[in-house]
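Okay, here's the structure, questions in a sec.
All protein chains of the complex are present and in place, except for one that has been dropped.
Chains here go by letter, A and B, matching the order in which they are written, and residues are numbered from 1 within each.
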Amino acid sequence: MSIPTTNKQAVEIGKANKRKYMLEKLSSRIFLICALLSVITLLLIIGFVFYKGAHPFVAGGYSFIDFIFGTDWVPSEDKFGIFPMIVASIFATIGALIIGVPIGLFTAIFLAEIASKRLAKIISPAIQLLAGIPSVLYGVFGLAIIIPFLQNTFGLVKGQSLLAVILVLAIMMLPTIVTVAETAIRAVPQTYREGSYALGVSQIGTIFKVIVPAAKSGIMTAIVLGLGRAIGETMAVILVAGNSLIVPTSLTDSVRPLTTNIALEMGYAFGTHQEMLFATGIVLFSFILILNFVLAKISAKGGN
Amino acid sequence: MRQFKDNLFRGLLWLSAFLSVAVLVMIVGFIFYKGIGLISFDFIFGDYSPAGGGGIWPMIVTTIYTVLISLIIATPIGILAAVYLQEYAKQGRLVRLIRFATESLTGIPSIIYGLFGAVFFVTTLKLGMSILAASLTLTIIVLPVIIRTTEEALKTVPRSYREGSLALGTTKLQTLYKVILPSSMPGILSGIILSVGRIVGESAAIFLTAGTVAAMPDSILSSARTLTVHSYLVTQEAGDIELAAAVGIVLIVIILAINLSATYISKKFNRATNK
């Protein structure tokens, strides 16, 4: 061998390349900072909302138990109980799920399995589009159509009620559920269908025994996403809820869910009253976090 | 018996689909039916008059402001954050933390963003109820959307492009802006367009941070109303369904245009990559 392979000393890096390496380092730092911004904002949001919301309980001598289970919300008399709102939020969400999930899911199955390609091609994009319509408009629709309908049907003096909230939320979650579930069902491999048909199972039997179970995790995601939309909705709900501060005992009672409480009073609240609205936000936030946790679990399962 | 059950379920499927479509057609039909009478050139381009009969130009301008300001801030940050996650980061705890934060931000309801915006941007940073405070709040709302769509777009760029470029003695940065970003631009663009839809449709967070002043904003530090907030307020305060529906028509047309352009871009994109 003509050239001995002894280790050579590191040769000076050229000037032009030195600049490039510096730029490399600088840019990767900037990218990192941008990525960290989402962590920072999340921490800021949690920090500010929790700091404000926890203040009355930590420093003001208010009882958190009374806050959660108290039934009176009279800020002028220093009474802050959000139990009626918690109940209203939970009932409204569950009610919307009971109506919205089966209809949304069945619609998704219809579009993916039953409808002709031509029909599905018209309906699916239309439903996708409806997912993007501002939620306020659902509220306007609820106020103008659903509320008079309920008044006439049930002979109510005031149509604003838990039932109205449930109907508006159910309609609002439909596009989300249909779109996500349809995608999940379409993703089920054709071989599953063929295998089931080959065993002499009918189309309907195949759908409910084979395809829906196979698309289970995607369908769960659809439901949780729809749920998230329902539980967080504010402005549309204000328009149809009636906003009374009672623990609802019937579907026709006027209610005030957690979100609307914040939006209705934030404009003029200050001091402890404002902090209590942040505390209301914390409760709502906890609901969402639990929901996110469930979603993460489900999608992790789906990944396997 | 099985025949009966099959028919029953088949009927239920048809019924559900019919119900969904009917209800959704009803909503759009209702908005157009109620609102179309008010739509005119003066309604769209005229100044607002509290006495009634005026236009919604101030709300359109406010909406445009919020869209522009939020995107000017969120787009570069979101794209660069996605670039970091996809191109630079070594998979590990830090990336998992960033991903977790991004996903959590996606799930937070807008009223909570509104609370945060009200205490942080409006009060702590002393921006007051203003277009700027609302836009900054909206920036946080759309940031995860832009990060996620950009990440998806970056994932579609073949590894071989990166290798091909780096093997020619280019830096990662050069590879990024000469090869990777141009190839993923359509995906990034449709993410940005979707964010526009999210901003235009947002109400609760804006309500708590921009206030409700129904007048042409003097500057981005003025309090003002967007179209959605206007639609809400005229319903809530005056019960003026027709006006709310007319604003609704404008909103639906905007959303439709946004969706169509996003579809157009992604179609073009697919054609380009299939070649």
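What we mean here is this: a residue touches a chain if its C-beta (ideal position, glycine included) is under 8 Å from a C-beta of that chain, and two chains touch if they have at least 3 such contacts.
We adopt the following convention: contacts and distances are computed from a predicted model.
Colleague: UniProt name of the unshown chain, from "histidine kinase", "Carrier domain-containing protein", "Amidohydrolase" or "Phosphate ABC transporter ATP-binding protein"?
Modeller: Missing chain, per its UniProt entry: "Phosphate ABC transporter ATP-binding protein".
Colleague: Which candidate, B:174, B:212 or B:266, sits in contact with the chain we can't see?
Modeller: Among B:174, B:212 or B:266, only B:174 touches the chain that is not shown.
Colleague: If the hidden chain were put back, which of B:63, B:86, B:183 or B:235 would touch it?
Modeller: B:183
Colleague: Can you tell me which of B:16, B:165 or B:223 touches the chain that was removed from the display?
Modeller: B:165
Colleague: By the contact criterion defined above, which parts of subunit B meet the unshown chain? Give residue numbers in ascending order.
Modeller: Counting over the whole complex, subunit B touches the hidden chain at residues 90-91, 158, 160-171, 174, 178-179, 182-183, 272-273, 275.
Colleague: Which residue numbers on subunit A touch the omitted chain?
Modeller: The list for subunit A reads 1-3, 5, 7-8, 10-11, 13-14, 16-17, 20-21.
The rule we apply is simple: only the chains that are shown with their structure count from here on.
Colleague: Take the average of all CA coordinates in subunit A, do the same for subunit B, and state the distance between these two points in whole angstrom.
Modeller: For subunit A versus subunit B, the centre distance works out to 15 Å.
Colleague: Which subunit A residues qualify as touching subunit B in the complex?
Modeller: Its residues touching subunit B are 20-21, 23-24, 27-28, 30-32, 34-39, 41-42, 44-45, 48-49, 52, 102-107, 109-111, 114-115, 123, 125-130, 132-141, 143-145, 171, 174-175, 178, 202-205, 207-208, 228, 231-235, 238-239, 259, 262-263, 266-267, 277-278, 281, 284-285, 288-289, 291-292, 295-296.
Colleague: Can you tell me which positions in subunit B touch subunit A when the two form their complex?
Modeller: Per the touch definition, subunit B meets subunit A at residues 2, 5-6, 9-10, 12-17, 19-21, 23-24, 26-28, 30-31, 34, 76-78, 80-81, 83-85, 87-89, 97-98, 101-105, 107-116, 118-120, 124, 140, 143-144, 147, 171-174, 197, 200-204, 207-208, 228-229, 231-232, 235-236, 241, 244-245, 248, 251-252, 255-256, 258-259, 263.
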